[in-house]
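Apart from one protein chain that is not included, each protein chain of the complex appears where it belongs.
Coming up: chain A.
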């Protein structure tokens, strides 16, 4: 369980991001609270991944703020972790990959083996623990990326389409891991394109379209009757050829 003062809630205020002369994130404001599983949904190019990267500090916004609940003794970056769509593996064994993450965070060398073995066991990587990480299957690499993030006991775990290009069994095992991580009190903020997965995992949903958040609500409310017509069209699989209703002119598309 979380031992440090919480870095949550995470408040996003009037966030804007621009690249190549195009504004890709447009004036986003929202708040993420402790212990929830947020799913960022939306079509390709909606800005979901960008928003994750901005929150995690991998990108700098053009304007606006990403505000963690700061405590003078707590460095927010050290209580977050990120799992990307294509896992980046150090050219070392699976075990050494996890060990590196712990060593960077200053965990004592004597404590590390127990922590590593525990997370390896929980992620089902025992058989491949001493294999070179780069030769593992994509599913194993993704589990290793999760293990490497999980071992740090993050308060917030960002996940960018962690099951993209995985087969159903591998997807299922990743979803189980996400439930376990969440059960330990970690807030999960992830993107995905699979509505079934979103229903299974989400406690809250943020629907994005062209750099804006169109709807943020509980998963139940979102999947039973979204307030936004774009979100409804997305759920109906009609967003591509969808035309706005004449009475809905609040959004510039």
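The rule we apply is simple: contacts are C-beta pairs under 8 Å (C-beta built on N, C-alpha and C of every residue); 3 or more make two chains touch, one makes a residue touch a chain; residues count from 1.
By our rule, contacts and distances are computed from a predicted model.
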Name under which UniProt lists the unshown chain, selected from "ABC transporter permease", "Molybdopterin synthase sulfur carrier subunit", "Protein TusB" or "DsrE/DsrF/DrsH-like family protein": "ABC transporter permease"
Residue among A:16, A:34, A:93 or A:232 touching the omitted chain: A:93
Touching residue (missing chain; options A:132, A:170 or A:235): A:132
From A:37, A:56, A:153 or A:212, residue that would touch the chain that is not displayed: A:56
Of A:78, A:172 or A:200, the residue in touch with the unshown chain: A:78
Touching residues (missing chain, whole complex) on chain A: 56-58, 75, 77-78, 81-82, 84, 88, 90-93, 100-101, 104-105, 130-132, 135
